[in-house]
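Just one protein chain is left out here, and the rest sit where they should.
Moving on to chain A:
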Amino acid sequence: MNFFEMFAEYAPIFLKATWVTLSLTAVALVFAGILGAGVAAMAMSRIAPLKWLAAGFIGLIRGTPLIAQLFLLYFGLSSIVVLDKFWAGAIALGVHNSAYIAEIIRSGFQSVPKGLVEAARSLGMSRERTLRRVQAPLAFRAILPVLGSQFIIAVKDSSLVAFIGLTELFRTAQNTAAATYKPLSTYAIVSVYYLAIVLVLTAVVNRMEKRLGRHKS
């Protein structure tokens, strides 16, 4: 059985696993987006304790490996609560990404030139109007490409959830390699799947960017 025959034979189970990987990542990213936006709002607020809290959260999450966070949540808490593998994975991946997303959002807003805010305020626009009309749309344009790269990282990082036993793409590859004694073909195959997901995601982000950026000079 050559690579292509194997690819075809194992396509059904890998496609099924792709669905698990995609839904796991999607749930995690929705969660990460909401949490990340909240943390970013705290980081940008004028209230010092909120800022510290956000900075502490971001520092802690970014300073520790995802696999440790995942194991802590799944195995570490097992004496208190046994989480479903999918949800443990989604929460760990979500919390992990929320710290990065918070930083991305914060720096996106920071990239909006102060002069534009002052120009809006000088016209009599309120803080809220300025946020809605000027800061948010410009920050979004700055955030989008970086967010796209973070999403790509998240797809690939979701493979770590294999190590708590969730049968997503990477776990499926591990199982297949063990059963067939063909690790080279198997891991090549799974890489093709990840690559395909990443390429599609990249194309989507590029398109959105083009649409938003078409007015620029």
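Here is the rule we use: a residue touches a chain if its C-beta (ideal position, glycine included) is under 8 Å from a C-beta of that chain, and two chains touch if they have at least 3 such contacts; residues count from 1.
In this text, contacts and distances are computed from a predicted model.
Engineer: Tell me the UniProt name of the left-out chain, picking from "ABC-type polar-amino-acid transporter", "ABC-2 type transport system permease protein", "3-isopropylmalate dehydratase small subunit" or "Protein-glutamate O-methyltransferase CheR".
Structural biologist: In UniProt, the chain that is not shown appears as "ABC-type polar-amino-acid transporter".
Engineer: For the chain not shown, which residue from A:Lys51, A:Lys85, A:Arg121 or A:Lys182 touches it across the whole complex?
Structural biologist: Of the candidates A:Lys51, A:Lys85, A:Arg121 or A:Lys182, A:Arg121 is in touch with the missing chain.
Engineer: Thinking of the whole complex, not just what is shown, which of A:Ala43, A:Leu93 or A:Val134 touches the missing chain?
Structural biologist: Only one listed residue reaches the unshown chain, and that is A:Val134.
Engineer: State which residues belonging to chain A touch the missing partner chain.
Structural biologist: These residues of chain A touch the chain that is not shown: 113, 115-116, 118-127, 129, 133-134, 137-138, 141, 215-217.
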